[in-house]
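Have a look at the structure below before the remarks.
A protein chain is absent from this complex, but the other protein chains hold their places.
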Amino acid sequence: MKRRNFLSYLTAGLLALAYLPASAQEPVRIGLDAVLTGPGANNGERIREAAQWAVDLINEKGGVALPDGSKRPFELVVVDDQAKPDVGLSAIRRLVGDKSIVAFMGPDWSSVTYPTLFVGAEAGIPQFTSSVAQRITQEGHKHIFRARSTDTDWMGALADYLVKQEGKKKLGVTYANNEFGRSGRDVFVRILKEAHGLDPVVELSYAVGDKDFTSVAGRMIQSGVDVVVNLGNQPEGALLVKDLNNLGFTGLFAFNSADSIFLDLAKSNAEGVVGPLSWVHTKPDDKSKAFNEAFQKRFKRDPIGHSVIYFDAVNMIVDAIGKVGPSREALLKYLKSLDTWAGVQGTYHPSAPTGDMIHASVVIRYNKDLVPEVVSVRD
Amino acid sequence: MTTPLLHVADLTKNFGGLTALAGVHIEVRSGTIHGLIGPNGSGKSTFINTVTGVIPPNSGQIVIDGRNVAGLRPNIVNAAGIARTFQNLRLFKAMSVLDNVLIGEHRHMGYGLGSALTMRNGEAERHVKDVAMGLLADVGLAHRAEAISGSLPYGEQRLLEIARALATQPKLLMLDEPLAGMNPTEMDRVVAILRRIVARGVTILLVEHAVRVVMSVCDRISVLNFGRNIAEGSPQEIQGNEDVVVAYLGRRRHVA
Amino acid sequence: MSRHHPFYLAAILAAIVIPPFLSDYSLHLVIMVVIFAILTLSLNLISGYGGLISLGHAGFFLIGSYTSALLSVYQGWPFWLSMPTAILLTATSGLLLGFPALRWTGHFLAVITIAFGSIAQLLSVNWVFLTNGIDGVSSIPRPPLPGISLTSNVNYYYFVLICLAFIVYLMMRLVASGFGRALRAIKDDETAAACMGIDVAVTKVSAFVISAAIAGFAGALYAHYIRFLNPDSFSLDVSIRIFMMMIIGGTGSIAGSILGSFVVYVLPEVLRPLQDYYYLIWGVIVILVMLFLPGGLISLGSVLRAKMAARRDKLDPQVGSTETLS
Amino acid sequence: MLLESTNISGTPLLDVHDLAVNFGGIRALKNVHLEVKGGEFVALIGANGAGKTTTLKAILNAVTKASGEIRYRGQPTTGIPTHHLVRMGIGVVPEGRRVFAASSVVENLELGALERTPKGEASAIMASVFDLFPVLKERRGQMAGSLSGGEQQMLAMGRALMGRPELLLLDEPSMGLAPKFVDRIFEILSDLRKTKTTILLIEQNALMSLEIADKAFVIEQGRTVLSGRASDLIDDPKVAGAYLGRPEE
Partner (left out) sequence: MFFQLATSGIATGCAYALIALGFVMIWNTASVVNFAQGEFVVIAMFVALTCHVTLGWPLWLVLPIAVLIPALVGYATERVVIRPVIGAAEMTVVTVTIGLQIVLSDAAKIIYGGQPYSFPPLIEGRPLSILGIVVPRQSLVVIASMVVLAVGLHFLSQKTSFGKRLRAVSQDRETAKLMGIDVNRTIAEGFALSAGIAGVAGVLLAPIIYVSAGLGLPLLIKSFIAAIIGGFGSYIGALIGGLLIGVLDNLVGFYISSHYREVFTFLVLILVLLVRPQGLFPHHR
């Protein structure tokens, strides 16, 4: 809700005032483009809050450190792409056009990220995205860093889990007709075939924004599948699992956005839902636990994968600025030469030629208490 | 002069269950001012609307200058030679006085779209403007050419409607209560204009409540009541016609 | 009119002189303003002058964009061939939409045009064979022009500015022509217009065809500027935004359409603190304009002047006296 | 029972003095005078287009008057909205009947009483309306739109009576009706007259109106040109002159 943003602005403003005598210089700016209105605003709000939080934490420590040991205030410039490519293009141009912005994060939606790539490339600015679509990192752009595991990673994990651990053979695939859903479907179906020799019993797509999933659920049940794999966004996934349950579906529901936003919407229908995630707050390692605790303290609820992705991204940029200073060129060059960087999500490899920095993923399953239990981990 | 300019026969129009026109016959001779009168609800406005194609008739013939236009669209009827004014002033209020008249000339300047796109309409445009200014001068509105028509005083708006109708170069001009709301001076002015129009060879069909004027200006008068002709003749004949008196004043129930 | 000349001259001069000095981002904004101005002008032709509501102009925009983009990317047609084809195709779709507009006006037409825009968008999403679906069309080339590279945004700006100038000239001719007068007459009073010999059907359908063609032209300019198309860019929002631009700038005014596009597109960028609220603010302005300033922002100057003059002369402002029927 | 007739001796119930109305730029009325005393039956006659209906609209404040004064019960009506005037006791039978076509006969009558007559009394009044118009009783459940013109006219009259008007305004009740129905309507009007109801009848049908009215005003071209006792006017050639443009002398 906006009140929270207002509060965070206020806090940031007050902090800035407090540090004014120490750092009267220009702040170091980084950009963020997210979906703040329209479908997908769920993720967008979480992204904004996580990135802002990371920036606030830096400022609480006196600002962003430069190579010479001095500190400067740190600022996040946020723009909204409404999940639309043309609006995204405008938004990204605005970020890139502001020469004081040294790196930016976003977009989140693949269909928006793809067309904005060449804007970032032209400007030679490091761009951190959480989009998963394959082609984003496969067209030779040198400035793009994917701060999240790829479809190949987590679809592989999901397929392994469903086929090997659960022993399911009759899979139905349904996906959102957007870049995210389509890319997930393509990769999942390919892996299913290549690694397990299986074909989906039925494939169905639906439109983003659909409200009634009786027809999709009906088709799935009629096809006699024992797993419905849904690849898409949280609201539609939550509606679909509700309709499946209503119609008496007894099989497994697997979903690639089964995070806490999904849980909030699906409520008790989430029980038993399986899903691959890049990160989950119940991940048992120390870094994840610490992050989860701090986040819980600050926001009074569970972080989602996007919280970590953008928190990590901010910190990676901060570390890089500490090494080479606030310059687009220097940052890009430095990051491209950085072999490993340890974040909350796992170990990143910024120097990966495609820009796919990380391959960590987990598969979770919601238990009776609606807690996502980690059932498989990949690094 | 033997064949009438307008020949309306058996004109019938029903609205739902209501018969507004029940087989009306009217012949308007070329070069005359023909009056059409009748009490409220007698079908005068329906007659004009039906003849000009605004509403289609149920049956009947409307022959203008040898061509049957019954049921055709208003622009076709206009092209066949009938122009009209409206009872409740239907000027293009947001447009200038001159533009209103130019609209009337619309048909005579080509369709306009082609020439607008090919950008070769300067000469034609100048010509139609001259014609329009001439018409405005005829009704005494030349000095108001650039004014927004909606801002004109009422009487001048009536005159503008007449000029606009004349711009379509009609053979027959149908005027629907052109004198409504005018003072005697203005009425005299309009009457003079009507006479000039007729003198130029345009025939007029005049629907009017100001019976005194109708009686003085018309060559012949038709009277409608309940959608039927009840009388036709010269003004004197009409004034003396018992049916007309009854139509207007009613009858006594008890003959005193 | 002549009173405004200094203002218009200054605006034209600014449009020519300033852009090379703008930042990349500002330049992007003004290019989009010019493209949207062309779109708004096309809507203004049928809505502002013709009184026919369209909430489906994003549909024409889409057809124009996709036609030109698909032909140049997949068929290798040069812009100078694909763009006219795009115009031809949108004009045809305008013809199809023009027929319902004969019969339906007002809110019915609003819904029919919404339906048209939505169907166009849904087809672009789902007719994957033709449109590439949600993957969109990428690597759309900039138009080739001998001697000048339009890959530079400054050059492209001047290119679209010339296109806008041409459309403005065309619109001025159209509005002043018999066709334009006929269109305005139909808006004022359809029956009276018909009785003056105007073929209402032909005029309305022609207006739709021309409007669609201009919107298609804007679409082609957009496609070859932005170089990536995706169905998401052509939603009902876009139609409503164009509609707002027309209303806020001033219906039935060429300068108003351009001003409206500029104000609606650029102001939120300038007033960043208001960014979250800008749609709300535009909504409020749309209502205020309809209630108090039917001529839109472009008429603000003359309305204020009239008010002041009226106060000076101690006369009532010359606003048409309206009958109060309680 | 049907109508409450109040007779404030001396003060007219309705007094229209020097009324002028501009309508759509037309000076539709000028110097219109009209006076209706309690219990009187007054006719306002004139050819079509003379300004009768505009006068009625001015009385009801449905058009703004340019000058002049209208008093109802001695009180100026300026600024009182139409529906308040109706609640103050002016019942109207509008031109063209204007019945609520998609409602039944009974519903139409109920609407006439809705804002003006206490619930308990409405059914008694309806019974007396049915006495006056037996045909309405026969068709009580029928949709008003399906009635004949004459029946609709009766319904409109009954509907106005349902509000127990102090002053009943009838606008062209005979217009568009076949002669048989015109006679019937005038019979009903003379019945109403016998009850000493205060009535202002606006009619084109001059002779019939003058036969039953106490007093009449003749308007031509938007001004009152004649007034006096109806029985005097009925033989006055000037009345016909006002209609047919016959020379006045």
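Order of writing sets the chain letters: A, B, C and D. Residues in each chain are counted from 1.
We take it that contacts are C-beta pairs under 8 Å (C-beta built on N, C-alpha and C of every residue); 3 or more make two chains touch, one makes a residue touch a chain.
Only a predicted model underlies this, so the values are computations on that prediction, with no experimental measurement involved.
With respect to the full assembly, the chain omitted from this view is in touch with A, C, D. For the chain left out of this panel, the touching residue among D:L29, D:V86, D:I125 or D:I234 is D:V86. The chain omitted from view is touched by exactly one of D:G49, D:G163, D:G222 or D:G241, namely D:G163. Checked against the full complex, the one of A:G156, A:P235 or A:P276 touching the unshown chain is A:P235. Touching the missing chain, out of C:L22, C:V168 or C:V286, is residue C:V286. Think of the hidden chain as still there; on chain A it touches residues 1-2, 35-42, 44-45, 177, 204-207, 209-212, 214-216, 218-219, 222, 235, 238-239, 243, 246-248, 261, 264-267.
For chain D, the residues touching the absent chain in the complete assembly are 60, 62, 81-84, 86-87, 92, 94, 98, 100-103, 107, 110-112, 114-116, 145, 159-160, 163. Interface residues of chain C facing the missing partner chain: 47, 51, 53, 100, 103-108, 110-112, 114-115, 118-119, 122-123, 125-126, 236, 240, 243-244, 247, 276-277, 279-280, 282-287, 290-291, 294.
Keep this in mind: only the chains that are shown with their structure count from here on.
Common neighbours of chain A and chain B under the contact definition above: C. Of all the chains shown, the one with its CA centroid nearest the global CA centroid is C.
Looking at A-C and B-C, the interface holding more C-beta pairs in contact is that of B-C.
Averaging C-alpha coordinates per chain and comparing to chain B, the farthest chain turns out to be A. Between the Cα centres of chain B and chain C there is a gap of 40 Å. If each chain is reduced to the centroid of its CA atoms, chain C and chain D end up 54 Å from each other.
Each of the following residues of chain D touches two or more other chains: 23-24. Contact of a single residue of chain C with at least two other chains is seen at no position. By the touch criterion given at the top, residues 23-28, 47-50, 149, 172, 174-176, 178, 182-183, 186, 203-209, 211, 221-222, 234, 239-240, 243-246 of chain D touch chain B in their complex. Per the touch definition, chain C reaches chain B in the complex via residues 170, 173-174, 176-182, 184-185, 188-189, 191-200, 202, 206, 318, 320.
Looking at the complex, you find that chain B touches chain D at residues 18, 39-41, 88-89, 153-154, 157, 177, 180-181, 183, 209-215, 226, 239, 244-245, 248-254, 256.
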